[in-house]
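For this depiction, one protein chain was excluded, whereas all remaining protein chains were kept in their positions.
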Amino acid sequence: MIKRARVAVVGVGNNTSALVQGIAFYRQTGSLAGINRATIDGLGVSDIDFVAAFATSAGKVGRDLTEAIFLPPNNFPRLDCDLPRADVPVTKGLVDAAEVDRVAGALAGAEVLLYSAPSGRTETARAYAEAALRAGVAFINTTSDPVARDPMWIERFQEAGLPLLGDDLASQFGTSVVHNALLRLLKERGLTLVSSYQVNLGGTEDFRNLVENPSTKEQSKLNALSAADKVQVAPLGYLSHLGSQKVAHLNVEAQGWGETAVSLDLKLKVHDPSGAAGVNIDLLRIAASALRNGQGGYPAQATPLFKSPPGTAI
Amino acid sequence: MIKRARVAVVGVGNNTSALVQGIAFYRQTGSLAGINRATIDGLGVSDIDFVAAFATSAGKVGRDLTEAIFLPPNNFPRLDCDLPRADVPVTKGLVDAAEVDRVAGALAGAEVLLYSAPSGRTETARAYAEAALRAGVAFINTTSDPVARDPMWIERFQEAGLPLLGDDLASQFGTSVVHNALLRLLKERGLTLVSSYQVNLGGTEDFRNLVENPSTKEQSKLNALSAADKVQVAPLGYLSHLGSQKVAHLNVEAQGWGETAVSLDLKLKVHDPSGAAGVNIDLLRIAASALRNGQGGYPAQATPLFKSPPGTAI
Amino acid sequence: MIKRARVAVVGVGNNTSALVQGIAFYRQTGSLAGINRATIDGLGVSDIDFVAAFATSAGKVGRDLTEAIFLPPNNFPRLDCDLPRADVPVTKGLVDAAEVDRVAGALAGAEVLLYSAPSGRTETARAYAEAALRAGVAFINTTSDPVARDPMWIERFQEAGLPLLGDDLASQFGTSVVHNALLRLLKERGLTLVSSYQVNLGGTEDFRNLVENPSTKEQSKLNALSAADKVQVAPLGYLSHLGSQKVAHLNVEAQGWGETAVSLDLKLKVHDPSGAAGVNIDLLRIAASALRNGQGGYPAQATPLFKSPPGTAI
Partner (left out) sequence: MIKRARVAVVGVGNNTSALVQGIAFYRQTGSLAGINRATIDGLGVSDIDFVAAFATSAGKVGRDLTEAIFLPPNNFPRLDCDLPRADVPVTKGLVDAAEVDRVAGALAGAEVLLYSAPSGRTETARAYAEAALRAGVAFINTTSDPVARDPMWIERFQEAGLPLLGDDLASQFGTSVVHNALLRLLKERGLTLVSSYQVNLGGTEDFRNLVENPSTKEQSKLNALSAADKVQVAPLGYLSHLGSQKVAHLNVEAQGWGETAVSLDLKLKVHDPSGAAGVNIDLLRIAASALRNGQGGYPAQATPLFKSPPGTAI
């Protein structure tokens, strides 16, 4: 019988809620629905044990991980399963670089550190990566802050024989995935794109932050869809009543034979945190497997799961 | 400069209207919009000359091809271009097998015979194929009647050094193409399909025939989408005011991580005859090129353009 | 405190399931959501007691009403509330007119008989009306079979001092309601309708019957929407996986100032049986109130709740 992977997590937001609850859900129900890979190197989706958790919100620190994930502003729904206590009290997250050793100490016994905090705090992301290095733990950066795509960091992890995965998680099934698939299909079939738009609406705290502090980087990434300025992305809309659901409206106007009109309108509704957890579960197992097999540095298998893997611009 | 392909056509319905008008449109405008392949073996999309046309409707017989394509019940719109007379009077189509020689005679000078009549008259389709054989002309069967997937016919064309293409044209961009792309994407990303439906609405005479005489074959083909009974196809709806437009409503309900709900709703609007003409233009050039290069039998290149190519069940 | 209305029901399908469960739901939760009128003449939505139930399906006869409503082919979902036994065993429904007295006997103690069987059996509907007359009970006909719009029947109930309500229940919120509202809005604002369509998809047994035996009457009623042939109704589509949900796709194409295009696309998703129960709850209270106040014949108040009230064509 396989030894479960021992995981520490930074950030106790909606994505962590979806991950922690989902693992319990699959363990209890035996369901395989919504899972991309049943096993990775022998590890099933419920072969994960949480051994440490870090958060900055005062309200969450000190609470058991399985309670903290339901505290506001988290609004990912309660899945339909029992959730036994993890007996993992949430620890105060790192505020300055002087605390790296404290964090490294708290990682004793962990195999993988999943960095799942909000994007935009590069120094913090790197401090946790440093702690992972010191503690001999694999590191996964799900934020857009450059860690794994910085050659210096890859080199350090490689030398230490530790896996480093990142940057910027690609959702299992989100607007970009669907929009790109439609645009690609159009092209394959020889149709000519006239115009296309995308509107994204969401109700999580992360979404609200993104709306209020639109990062040029995010925007430019969205715009990367753009084929010769034919694709436009409307501003994100924060609608609290959507909760952890994300709604996207897509439109594609094209021309077929004789320049006759072809039009496509699509509405997509997903739970954003599920899209993250569905990929995190694979990353955790890839990282644990690489660590156990003594493969340091970046595991190639992780590439399709990130928007900015090593080799992309910082 | 390349010699234009000389084409005869059976059936002067909407699909032929889209083909004839589109060729004139591209010749005049130089546009490349909506075209899958600019050239095939040197032949551009407007390197086609019509040299004969057959129809059964009394009203169309005797009229120039460029007039007949606008007669009712045809309702494909008039494209925005001049349409010079073809000087090809529509000839009375074949009614019984005794007329094969008459048709063969009328094919003098043609390189390709495009069979673009309604599906469901296998004997007629084969009589035209026979005429093509006698006249030394390549044959394209766009209907679901079994010709090219009957090994005996392939053999006869192969021996005669003539290309034979078919059966059952796959539209350039239709409901099946889009529905399949979405279902495939879902699977690739590891989501679990819960249910899906498809409704098709159209306003052409062909569509009305299909609604009134639903062929089991068509239905079973639609049902081929079905992944373990999860996909349902609603009955076709004939709505005259749609004209040559086809509208499809698709819905996909799925589960992501933790069995949370993912839903997709899509509306597609296309001109059905454009979808056919956009593929016919490739088939004509593949057939002419094969003929000119002395390749008899089935050209492998045509396979993705048919729903029932050789090797599929009759 | 008001005396609860004592109700007998004919037909133990989805609509009865929604009605019986909903009454228990509102009694237990105190919720007022989804209710059109909190009270009618003092009667709240949970002031209903079932005292008899008739069905023809062998499987349902003899079972308690609160169990029979969950038997196949019923597929209305289980509402989130406790459902105490009604202690009303389902009685074998009337098969021929000779049984009217048996039914009348079984109505002892009832104030209102709700006829909620499938449409299309006029003789049966009238036999139950006859039984109601003999038992001194108010009668509600929710089917399209002509009872209340037949002047002879109204006269008989009037003379007996008993209320008679019908025919053909108008749903609380269905496709027609929404489609008509949009077409009316268009007209009010001076836009010109170009074309409109409606497609209805459903997954109940009633829906399947309607698809397989399309009644000219139903179709003509749908077509009544038609403003000078501008509105087209596509054939109903039975999609089993929809369960008791109904999905409608509506499209409206119109012209505004300068004949510029205006288009509207709408998707509606409802539980059909809820739409029926939401109106039945008002009819029951109107009928009980009229009976208690000695008002025989047709209560004017019921008119907006039927598609074919007295005065409309038979």
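In order of appearance the chains are A, B and C, and numbering begins at 1 in each one.
One rule holds in what follows: contacts are C-beta pairs under 8 Å (C-beta built on N, C-alpha and C of every residue); 3 or more make two chains touch, one makes a residue touch a chain.
Fair warning: this is a prediction, and the values are worked out from it, not measured in the lab.
K.L.:
Among the chains included here, which ones are touched by the excluded chain in the whole complex?
P.N.:
Listed by label, the shown chains it touches are A, C.
K.L.:
If the hidden chain were put back, which of C:Thr122, C:Gln255 or C:Gln301 would touch it?
P.N.:
Only one listed residue reaches the unshown chain, and that is C:Gln255.
K.L.:
Even though one chain is hidden, which residues of chain A still touch it in the full complex?
P.N.:
Against the left-out chain, chain A lists 195, 197, 199, 201, 211, 230, 232, 234-235, 237-242, 247, 249, 251, 265, 267.
K.L.:
Need a quick check: the contact residues on chain C for the chain that isn't drawn.
P.N.:
So the residues of chain C touching the missing chain come out as 18, 21-22, 25-26, 31-37, 77, 79, 172-173, 177-178, 181-182, 185-186, 189-192, 254-271, 274-275, 277-278, 281.
The working rule: only the chains that are shown with their structure count from here on.
K.L.:
What is the shape of the graph in which nodes denote protein chains and edges denote touching chain pairs (line, ring, star, complete, other)?
P.N.:
It is a line, because the chains touch in a row without closing up.
K.L.:
Where the CA atoms of chain A average out and where those of chain C average out, how many Å apart are those spots?
P.N.:
49
K.L.:
Can you work out the whole-Å distance between the CA centroids of chain A and chain B?
P.N.:
Centre-to-centre distance between chain A and chain B: 45 Å.
K.L.:
Of all residues in chain A, which are in touch with two or more distinct other chains?
P.N.:
Where chain A meets two or more other chains at a single residue, that happens at 265.
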